[in-house]
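One protein chain omitted, others in place.
By letter and in written order, the chains are A and B; residue numbering begins at 1 in each of them.
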Amino acid sequence: MKALEFRGRKRTKELLSQIEREIPERRVKVMHVCGTHESTICRYGLREALPENLELVQGPGCPVCVTPTERVDEAVELSKKDGVIVATFGDMTRVPGSSESLVADGKNVRIVESIEDVVKMETDKEVVFFGVGFETTASTYAPVLLEDHEGFSFLSSVRRIPPAINFLLEECGADVDGFIAPGHVSVITGSEAYREVVDRHGKPVVVGGFEPLDVLSSVLKLIRSIKGEGKLVNDYSRAVDEKGNENAQRLIERAFKVKDSSWRGLGDIPDSGLELKNEENDVRKKFDLNIEKDKTRPEGCICEEIITGQSKPDDCKLFAGGKCDPRNPVGPCMVGSEGMCNVWYRYGGT
Amino acid sequence: MTDIGLEEGSGGEEMMKLLEESVLPHLEGGDLEIGLEEMDDGAAWELPDGNYLVFTTDTHVVKPLFFPGGDIGKLAVSGTVNDLAVMGADPKYLSSAIVVEEGFEREEVEEISRSMGETADEADVNIVTGDLKVVERGGLDGITVNTSGVGVAERLTKSSSLEPGDSIVVSGDVGRHGMAVLASRHGLDFSIESDVNPVNGLVQKLMEVDGVKSLKDPTRGGLAAALNEMADCSGVGVKVSEDKIPLDSEVEGAGKVLGIDPYGLANEGRVVVGVESPFVDDVMDVLRKSSLAPGAEVIGMCKEKNPGKVLLETEIGTKRVLRPPHGDPLPRIC
Partner (left out) sequence: MCLAIPGKVVSVEGNKAEVEFGGVVKEVRIDPLEEEVEAGDFILNHAGFAITTVSEEDALKRKEELDNLESGVE
């Protein structure tokens, strides 16, 4: 798919120079909220290539990272029940719960790449799908949840991005100058979903794609917005439009209801979660789960500051001291493949 | 102390830590030219006639046992032959120790043995001794094969001999074996075959080129691990260009689908060569003439800056550090 790759050397050099020329002299802080954006940034060494006074941070864009301990504990408890299989995406199986994590033994806990894999599983047992994700992934869960499936239940850890961005600005006083909105969440929600961020908080938002030139283009457009040009910019128009994918939105609306939700690192955010409408598939109706809310925070872990863009992985003593790595993750930012610490560990941080 | 995890078998940082902390301190390595401390592909000691006897061992746990392009038998023989070859030895004799799970199919044992025999013929080595054990059902997953091998070397290649200015060459496209096994395991529709092959003949010809200093077979941990070892052992910085690293488009495509970086995937029929730059063309001549070196490329150079690190120039012209792979996205690859 070469036509969809935007990676030219010459263009890169030119965009970098353009950014260098146009960026204000003061410190400019820009936040993106997507692990895939962070991957592109690290994989192509973009932070190092961008101007020094540009601070590019990652917000709460890793669905695995923001899943609270209680959810993991529920999944672990379920996996121990007779006649139950818990299925989920790979990195959920290493997130630390309050005392243990889901261990993918291939028997009671299985790794899948899609909710569709769960539907195709041949087993007499009850399969519980531990569904994490944001709006993008919700659009894949909805069609299956609207179907009739025997022996299938859903443990929801699905959240919405725009409320989290608003929350960061209102409650956390995030001192960012602007946001790069996640391109594929925006495919579903449409660029207008960020109108409140722009109108209420006066912060520019640029919807960005994931090729290296996409990221550089979005940075340039965000700089221009910060300096006064149009505040809500769709820089991923080959996949995103203003209203989004309305069919997907309808499917999500039919399968889920909006509720308040707890985010690891941020606490409770109103209207930020998606729970099942059809209680037949809801694991909490089928099983009696009694999990305490875990208020503890692993010692030395600064995941919460990282998720809110206040610190970077190398600010963390555990990260810098080699005490937290993907094999022995202390906090969720190291576990999720989209967590900032995990991406930095793999790509060396720039 | 924690229990052993799959990551510790991956050939990456975790495995090194496990070996350095729990295994090596208890072993008396002996006083050899290349011994345990070097953690090289094998061991070597000097014979009375001035040549070196080279000795290596490997246990194979690949899953699935039969994958596109090969099977555990071909892998077991090729792996050990190649380890000897990249140390500079002419491989001569192998042992084969098989442990089979109760209930395993006899025809498959035969198929695997046939494969081993054929590969040994191809490599011009003999399997001269062996062992067979059966464990109870559940005691093992199917079958595991260990091959040990000996060979004789006139001169030994060392990972520690590289200097700034030396060039790095790779003999063909990377990530194939790992990707073939993985795709096969996930039931993906994939026409890529593993690159598993004994390459001792090719290595022999490369050794005849003056200026060839270091050879590595990038198995577990892939190209990334091999380059980092070279940088670390020699104390040089290694700088490579992403657009020079040969990568098959299907391997690349599968990597995107599976979310895995081909640079960290095992290769079982490739060689990474460290050579003095004036002799690069001679190395490329040898490689171009070989059917075992499809798409060989000069991928980079050794530098004085950033010793011990591998710097990758990305396809867009920016730079990043190519770290040794961590964790085990792929257990049971070799």
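Note that a contact is a pair of C-beta atoms (placed from the backbone, for glycine too) under 8 Å apart; a residue touches a chain by one contact, two chains touch by 3 or more.
Note that this is a predicted model, so its numbers are computed, not measured.
Shown chains touched by the undisplayed chain in the intact complex: A, B.
Considering the full assembly, B:250 is the residue among B:38, B:108 or B:250 that touches the omitted chain.
Touch with the chain that is not drawn comes from one residue among A:102, A:128, A:165 or A:248, which is A:248. For the options A:239, A:258 or A:289, the residue in contact with the chain missing from this view is A:239. Among A:45, A:63, A:204 or A:265, only A:63 touches the chain left out of the display. In the full complex, subunit B contacts the hidden chain through residues 183, 188-192, 249-250, 252-254, 256-257, 259.
The set of subunit A residues touching the chain not shown comprises 1, 3-4, 6, 11, 14-15, 18, 34-37, 61, 63, 89, 113-117, 132-134, 136-137, 139-140, 142-143, 182-185, 187-188, 210, 213, 217, 220, 237-239, 245-248, 251, 338.
In the analysis below, only the chains that are shown with their structure count from here on.
On the side of subunit A, the complex with subunit B involves touching residues 7-9, 12-13, 42-46, 48-49, 113, 212-213, 325-328, 337, 345-350. For subunit B in complex with subunit A, the residues that touch the partner chain are 2, 5, 7-8, 14, 186, 259, 314-321, 323, 326-327.
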